[in-house]
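The complex appears here minus one protein chain, its other protein chains still in place.
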Amino acid sequence: MIRIGIIGAGYWGPNLIRNFSLLDNVRVVALADLREERLKLMSRLYPGLKLVTGNSDEILHSRDIDAVVIATPVSSHFPLGMEALSHGKHLLMEKPMTATTEQAEVLIETAQRNGLILMVDHTFVYTGAVTKIKEIITSGELGEIYYFDSVRVNLGLFQHDINVIWDLAPHDVSIMDYLIDRPVKTVSATGMAHFDNQIENIAYISVGFDANLLGHIHVNWLAPVKVRKTLICGSRKMIVYDDVEPSEKVKIYNKGIDYIRNREEVYNILVQYRTGDMMAPRIELTEALSLVAKEFVDAIREQRKPLTDGQAGLRVVKVLEGANLSLRSGGKVVKV
Amino acid sequence: MIRIGIIGAGYWGPNLIRNFSLLDNVRVVALADLREERLKLMSRLYPGLKLVTGNSDEILHSRDIDAVVIATPVSSHFPLGMEALSHGKHLLMEKPMTATTEQAEVLIETAQRNGLILMVDHTFVYTGAVTKIKEIITSGELGEIYYFDSVRVNLGLFQHDINVIWDLAPHDVSIMDYLIDRPVKTVSATGMAHFDNQIENIAYISVGFDANLLGHIHVNWLAPVKVRKTLICGSRKMIVYDDVEPSEKVKIYNKGIDYIRNREEVYNILVQYRTGDMMAPRIELTEALSLVAKEFVDAIREQRKPLTDGQAGLRVVKVLEGANLSLRSGGKVVKV
Amino acid sequence: MIRIGIIGAGYWGPNLIRNFSLLDNVRVVALADLREERLKLMSRLYPGLKLVTGNSDEILHSRDIDAVVIATPVSSHFPLGMEALSHGKHLLMEKPMTATTEQAEVLIETAQRNGLILMVDHTFVYTGAVTKIKEIITSGELGEIYYFDSVRVNLGLFQHDINVIWDLAPHDVSIMDYLIDRPVKTVSATGMAHFDNQIENIAYISVGFDANLLGHIHVNWLAPVKVRKTLICGSRKMIVYDDVEPSEKVKIYNKGIDYIRNREEVYNILVQYRTGDMMAPRIELTEALSLVAKEFVDAIREQRKPLTDGQAGLRVVKVLEGANLSLRSGGKVVKV
Partner (left out) sequence: MIRIGIIGAGYWGPNLIRNFSLLDNVRVVALADLREERLKLMSRLYPGLKLVTGNSDEILHSRDIDAVVIATPVSSHFPLGMEALSHGKHLLMEKPMTATTEQAEVLIETAQRNGLILMVDHTFVYTGAVTKIKEIITSGELGEIYYFDSVRVNLGLFQHDINVIWDLAPHDVSIMDYLIDRPVKTVSATGMAHFDNQIENIAYISVGFDANLLGHIHVNWLAPVKVRKTLICGSRKMIVYDDVEPSEKVKIYNKGIDYIRNREEVYNILVQYRTGDMMAPRIELTEALSLVAKEFVDAIREQRKPLTDGQAGLRVVKVLEGANLSLRSGGKVVKV
């Protein structure tokens, strides 16, 4: 039996409880949050919780808890994580893993020293859509990859502690890290804080790799509609991943570049929307978080690295840190 | 009767002939192109053409022609335009107006000296959609404008003389110039040439204004689907302009920023796609090019500046030139 | 404190438990189902349940239960409902209320005699979309209503006890009953059972009213994509309600019939997708079932008729019964 304590009962909290509760020989036994009313609600919804507390230490120090999930604002990830690891708890952290590269490195080192599992909840990596795209890329079907372009915008919640890069980009960067699987060399970013709070609400991030490959991410809190669209272009095929699409999240287009170098096709192309067949594979709809929970629990039991381990978390934080540095320095190119 | 000669019988040529032919007291009398087979086809389709020639000088020097339309590759715009103006012809130029700022300035100065009309065919400025958006912005309905974000991508024709910025961005820059109507201060761009030809096929352009306002344009020849999407965000309302949409090209969203600063709405926002009513105004479907032709002819008759005059063409060329300079210098910010 | 027992732990069961659990002074205390494995799963997910049983009588006869929800196959609705009412339980029934008009009438009569609340879960009536459409129709904005056309198709579960009319049409008929709010006079239906089981998997239902108004419903288990689309056409405005649309479920088009009687507009119309502005109002996203639960509980406390009472359930069953009769008699028109 693995006994789990969750710190942070916000938007994500109930989903964590529900998904861990569905696993065999796993029990969510404790929940901590600073907000009294959230605790009340959770107690009613989940009468199975043994401990519901305003003091996270009761969980972090408890002998009856094997693993901790940290779902709090990023600024508290490091201290809470260190406390958990130093008390022998396996650790699942919400993204972004930490506020700095250094913090991430210390957590990785500590987990390793104490022989504990350290995992980061890069949820999108576990979605049916991203899993399917990974399959396709791994198969070589796309050919050489030319660019990764991701747009994640909506009329969002203005965070008061972090800007739009730290709030939204972790999704795109973790997806890119998983799918492209190449070291990032440089990052540059432009953006703007439209309000007095000096917190950027829009940003454009360019990512350079050790290859003939371009990455670009547009994150934005000020868009009237939700857009979650990623283009992945290869020399042979191209993928459009639209996460807002209910039934056709992933589309694979099978006429590529060679095609359009053919002069005869020029007029044809000018009047057409696309130039080849399109295939939209069936996507598994299993809730990603249930796979996150399973991966964490399996990694604990098998004493192995989880798919999205501390190193993955660190790589993502590095890109976010670089993007912010560039943003603050007027867009100059930053080495990662 | 205004007699018009057209130089260049490519993709755009037939549309020019058709639209000018529909105007009262206007006749398209001559057409020039270097490609024999294009001339043959045009002669059959338009038996009304008096002169169909491989030698553009026959048009540029003719006494029986009042105005010339130049629809050739951009590299030839300047010499052909100068020849037309120096022979007393009014001049309509396809976009981009010229290959350099200097060329544009010389044309403007020459037209002025000779008392001739100089107009640039920024077609999109004459579409029902852009006209409607201009109306809305002018009315103040949007409030203060925060950003202009435009994406124009498709599996396009690889130009062998110009890169994707010169090929596609003139549309977005001319739309932005018309709608935002503020001086551009800086431009920076990143991009990549994925093929040996050293011609960039993808580019991201950031535009700085003399205001708390951000511009961004993504142009791309390597996308599997045609995207023509522009977001214009104001403090009160936001506009999505999707030119690929058949029936709802312009959508106006009427809940803005003040709204999402309200903490109580936070959870609400997190689960919603949007936060207010949306209105999609009826868009006039009159063919834009027919209005371009009419504006050119009216400007000639009324001896007045056309809506998209040489100055507009120049402003667009300045931004394109700056973007290319930045692109070649690794993305450094360029003053315009 | 209202103590609720639920009979039937299928697809809908967990949603019922969750939504009733969120109400103040309401507790879901018991759950019955014939399937052992479903009971196991429910016990784990909802440790708060006092009684989990394979014998529904333990709930229907219990003194510690005030109200019962019946979420079983339709064939058992009547006997279970009668048992509940005769033991003094308030009753919420899943749709369709019963398998015959007569059964519905007996239940209504029994509930009335025993002074108990009888409600039918016409869930869609409680959605933000339908509520908004009702508002619009009530306001008179649409003018005189000309037709109600609804399509509900998908690659569905083949029921082995009921055909597609009894499975899917209750949604459309209950929405139509609520929105149109006029007596149905006639029903006719065509359809087909493509498999040996003699259970129709596709049906087209025409509904006649006591007015210049036409109703039509297409239900289908054999469609590759989910379609949930309703057109409601009035003399002044028209509504498209697309339940699959994530963000624009309801669209109101404000140019109507008078418009298209104008001959001058003819050519215009021929080339246009629509002829007026469109407005997509913000839709409340509150889960409909939570409002169903609240309505049931409020009706019990206030001892009043619920919005979707037995009579509403009866009206829906009448139309379904008529449609089936017509279907079996080769499509002849049936009086309701």
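Which chain is which? They are A, B and C, in the order written, and residues in each are numbered from 1.
Methods note: contacts are C-beta pairs under 8 Å (C-beta built on N, C-alpha and C of every residue); 3 or more make two chains touch, one makes a residue touch a chain.
Not measured: the values here are computed from a predicted model.
Q: Could you tell which one of A:K40, A:R113, A:K185 or A:R282 touches the chain left off the display?
A: Here the residue in touch with the unshown chain is A:R282.
Q: Would you indicate which residue among B:G48, B:G88, B:G140 or B:P183 is in contact with the undisplayed chain?
A: B:G48
Q: Quickly run down the residues of chain B that touch the omitted chain.
A: Considering the whole complex, chain B reaches the absent chain at 18, 21-22, 44-45, 47-48, 225-226, 244, 246-247.
Q: What residues on chain A make contact with the chain left out of this view?
A: 246-248, 255, 271-282, 285
Q: Under the stated touch rule, tell me which residues of chain C contact the chain that is not displayed.
A: 11, 146-147, 149, 151, 153-158, 188, 190-192, 194-195, 202, 204, 206, 212, 214, 216, 218, 220-226, 231, 233, 238-240, 244, 251, 253, 255, 257, 259-261, 266-267, 269-270, 273-275, 278, 330-333
The rule is short, and it goes like this: only the chains that are shown with their structure count from here on.
Q: Whose Cα centre is nearest the centre of all Cα atoms in view?
A: When every chain is reduced to its C-alpha mean, the one closest to the whole-protein mean is A.
Q: I need the residues of chain A touching at least two other chains; which ones are they?
A: Only 225-226, 244 qualify.
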